[in-house]
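Here the structure comes first, spelled out in structure tokens, and everything after it is commentary.
A single protein chain has been omitted from the complex, and every remaining protein chain is retained in its original position.
After this line comes chain A, so read on.
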Amino acid sequence: MATIEHNGKSYEVDEDGFLLNGSESWDDNWVSYVKGVEGIGDLTEEHKKVIDALQEYYKKNGIAPMVRILSKTTGFPLKRIYELFPSGPGKGACKMAGLPKPTGCV
């Protein structure tokens, strides 16, 4: 377990940099921190759309959406999601949205 400081705010994260308390500690400041570590240049409306879609789905269902569902709700094909989040929908977008770290045989 570690603590990350960014712009005067601190976040509890695991060794891969995912928020341990999820939505409780998530804010715009966290997004700007992850932007730096995930190699994302400018934050666009498209990034926001993906993050909003993830958070909305998680709030409603308690799980992260399957990749096909994320593509369908945002209208972005997987290729575009990788262009927006170079580490991919799991390690990149879910981390930025404050969702739990993906589990299973990944």
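FYI, a residue touches a chain if its C-beta (ideal position, glycine included) is under 8 Å from a C-beta of that chain, and two chains touch if they have at least 3 such contacts; residues count from 1.
Just so it is clear, contacts and distances are computed from a predicted model.
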Identity of the absent chain, which is to be given by its UniProt protein name, from "Electron transfer flavoprotein subunit alpha/FixB family protein", "Monovalent cation/H+ antiporter subunit B", "Dissimilatory sulfite reductase beta subunit" or "Quinol:cytochrome c oxidoreductase membrane protein": "Dissimilatory sulfite reductase beta subunit"
Touching residues (missing chain, whole complex) on chain A: 14, 18-22, 24, 39, 58, 61-64, 86, 99-101, 103-105
